[in-house]
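One structure, pasted below without further comment.
And then chain A:
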Amino acid sequence: MPEIFAMGGYGFYVWGSVLISIAVLVINWITAHKKFKSTINEVKSFISKGKE
Partner candidate 1 sequence: MMKVLRIIFLKDLKVSLRRWSDLLTSFILFVLVCLIFPLTLGNDPSLLLKIIGPVMLVSALLATLLAMQNIFRPDVLNGSLEQLTLNSYPLTLIICIKIFSFWVITSLPLILISGFIASSYYVTGNSIFIVVLTLLLSTPSLVHISALAAALTVAIRYPGALMALIIIPLSLPIMIFGAKAIEFSISGIDASAPLYFLLGMMFFTCSLGPMVTAAAIKISID
Partner candidate 2 sequence: MNLKSIYKLGSPPLFYKLCIVLEPWFLISSILLIAVGMYGGLFVAPPDYQMGDAFRIIYFHVPSAYVSMMAYVYMAVSAIIGLIWRSNVAFSLAKSCAPIGASFTFLALITGMLWGKPMWGTAWVWDARLTSELILLFLYLAYIMLHLSIPDRSKADRATALLAIVGVVNIPIIHYSVVWWNTLHQASTISKFAKPSIATEMLWPLVIMILGYTLLFAAFLSKRTAAELAVREKRTRWLQTLIVGDKNNA
């Protein structure tokens, strides 16, 4: 198993790019999700405020 991480000496670069890709994509997902949540709540409050 360990030689998999070695990646023929370039382990740092390959796994580095893997980790960065996953990190950026996850951050992308989180921001998209959070933005969706906050917008829906904002629209909800706008609707309830509009109702009174």
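How were these candidates chosen? In short, all candidates are chains of the complex that A comes from, given by their letters.
Following the convention adopted for this analysis, a contact is a pair of C-beta atoms (placed from the backbone, for glycine too) under 8 Å apart; a residue touches a chain by one contact, two chains touch by 3 or more; residues count from 1.
Quick caveat, the model's predicted, so the values are computed rather than measured.
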{"item": "Complex member touching chain A, one of 1 or 2", "value": "2"}
{"item": "Touch list for chain A against partner candidate 2, complex", "value": "4, 7-11, 13-14, 16-18, 20-21, 24-25, 27-29, 31-33, 35-36, 39-40, 42-44, 46-47, 50"}
